[in-house]
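Sharing a structure with you now.
Incomplete set of chains, arranged as in the complex.
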């Protein structure tokens, strides 16, 4: 039913469970003759990979991606690109409790209510492990964007808050993002975040976060009126990332308090009618669902990890009361590793919209 | 390219421009043998219709919907339902300025950058007039939900804030919503809102708003893992409503400050394993992208109307600097009339997911 696919012209279908033999995806619609190898994908997976700092899960997966089809002699052929990562760290363990009990905040109970069955090992299909394939697909989307648009198109994400402690935007430094284990653009907040996460971990709890993705150099004209709106697709894509509960474009919730003259971004001549100059970017780069050439700005809030050591009342599959404590290796703040995932979704959606624009308006 | 359709099994395709001869939609996939007539649709359109209070645009459209196909002897036949509303109030006027100038905050410039052409009369395809067809489709979706689920499924929306003045949730009263021109659930805030809107109008400005839609009685099991998530589809659908810049599910942005044990909704035995009892609803009724039986809660922020009398710097199609003042009949707060639209999107998305659930899990 295409419930495991996204994109229209760049169509990504993912498959796999957390503790099955492998996870993978099929990317259909990639233009031919693009240079592509595992080396274009692996670095992005490494960025997302667990076990890299004490603030993310200690599960150790090498996450080595293989290209199984669609590439010949180093170039895409236009046929579907199949990517696969074998699950190497499926620890043998007792799943008795997790099989019988519903972990509050988790998909366990919802899957059972819908399907009457679930692969409970490590969360099965609802595990964040699936997001590795979005990152892989995002890497392919970046190759498409680089070739078809150019290197000026830049997609970057950052963590902007943990548990209510937000970065100081006046100190925003993209270079800093790559230098710390939090993807923080603000070097000075790192001690406070470290301290908070240490306390959270010790207490057996977890904490929520906010993050932001910005795409610069996006050509004007991506998106479509009414039901193919770029902002609507970003909202759907971002809300589909595990744990995301809110998505904002541009000023987001803030627009509710603005007056019209504060919100409307003034436009000024630029010499190039195809690249108008805007004096502000409350709109987050999108008007009427279509990109204007300004930076695309998407923000989101991610809930605290549901798997915590602290007990939460719940029930078993048989409807009996139980207190659930979720042991095992879990990120105290899943928001951190969501940053490369959100970047990847932005890349996929932009590449898809770009191809759609080629289709309908490419002849102009 | 299906840019003007939404839904997978209940597929709605809309067409029409603000000042063309008519607007309409085609609803495909409606189950057969449901009682349906214009009387099931017209009341919802009337609720959204402009010109009903001083707080909405004074454009006067009778908005009489006609069913052109798919219904026979008062019942749906399973074939596509075509709905049409003629545009009766297309005032003849001079569009010279609007044709040449880009109204800041509007889709004008984005459409021209994409298509190189736009129907500038009244905003053309980007006009909020298109949302009348979503309301009409939502009315059909309500009929489907009522027949296939039952009358306990209740979808209701309310305005929760104007320009930063929010309702007091302790005074929330659904009955009140139908009693005032703001769809406010809090009777006591109405004087403040009235005063604010009066001031906004006098100053030639506009103001943003927040609103909320709640669906109660939704069966568990709607939604799908990964890319057909109910919350992701709601986010996409809601963000696609004209002017929406942020969407929240459940606690929304608030989850970023929560700890795991605060966020996870405890579950208690209820006697019926298919209808577990939850002690809170931070999740907004959705876990892992699938409904749990709790109320579905979606909130959104809508920007202030871009059409304002106050001047904003802009450019013409030829790239020359200009100050734009948008005359004409405009809602000072488009958030108000967005309430029935957001309700309709909720209805359409739930009905679509219900049919999808029938397809895959109906045999259980």
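Here the chain labels run A and B in written order, and each chain numbers its own residues starting at 1.
Basically, a residue touches a chain if its C-beta (ideal position, glycine included) is under 8 Å from a C-beta of that chain, and two chains touch if they have at least 3 such contacts.
Note that the coordinates shown come from a computational prediction; the quantities given were computed from them, not determined experimentally.
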Full count of same-sequence chains in the assembly - 2 placed in this view: 4
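Here is the rule we use: only the chains that are shown with their structure count from here on.
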Chain A-chain B separation of Cα centroids, rounded to whole Å: 26
Residue numbers on chain B that touch chain A, as the complex places them: 1-6, 8, 14, 102, 104-111, 113-116, 125-126, 130, 161, 163-164, 200, 205-210, 220-229, 231-240, 245-274, 276, 279, 282-284, 286-293, 301-308, 310, 312-315, 317-321, 335, 356-357, 359-361, 364
